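Removed: one protein chain of the complex. Kept in place: all other protein chains.
On to chain A.
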Amino acid sequence: RASESEGEKEAIVADFHKKIKDAFEVFDHESNNTVDVREIGTIIRSLGCCPTEGELHDLIAEVEEEEPTGFIRYEKFLPVMTKVLLERKYRPIPEDVLLRAFEVLDTAKHGFLTKEELIKYMTEEGEPFSQEEMEEMLSAAIDPESNSINYKEYITMMVIDEN
């Protein structure tokens, strides 16, 4: 029985390794097993994880060279990322949890947030958005006629789109 689960674990790890390699290679433009550190967040998130910016910075610190070069090597990334996947860290956020988060911000309980409210929260609270991030979110989320975001509909739309 012990050897069975060992074998299973090996298979799982092997599978993770392949997934990680695939994702890494997408950004390995020079085919030399390195990626720009600025793309690490994208890679990690596309592998199913949902870290905060702070958690991401910690991860980067783990995979960076002792003297940061601006590039992350695959050899350092692989074991760290494998561990993350095995430990199922940084789980994605379920739809209902996301909905509740919006509801918290919607203090008046209207069912929607105004554009100004959304901007205020996203750029002043939490881990603030950059201007680019804010603009991009607004372009998809805000209904131009009402100048507000019906967050329930928004979530539904985004979730469908993902799947």
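The rule we apply is simple: a contact is a pair of C-beta atoms (placed from the backbone, for glycine too) under 8 Å apart; a residue touches a chain by one contact, two chains touch by 3 or more; residues count from 1.
Here, contacts and distances are computed from a predicted model.
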UniProt protein name of the chain not shown, from "Serine/threonine-protein phosphatase with EF-hands", "Transport inhibitor response 1-like protein", "Glutamyl-tRNA(Gln) amidotransferase subunit A, mitochondrial" or "SKP1 component dimerisation domain-containing protein":
"Serine/threonine-protein phosphatase with EF-hands"
Quick one: say which of A:6, A:36, A:53 or A:143 touches the chain that got left out.
A:53
Out of A:7, A:68 or A:92, point to the residue that touches the absent chain in the complete complex.
A:92
Kindly note down the residues of chain A that lie in touch with the hidden chain.
14-15, 18-19, 22-23, 25-27, 29-30, 32, 41-46, 49-53, 92-93, 97-98, 100-102, 104-105, 121-122, 125-129, 133, 136-137, 139-140, 158, 161-162
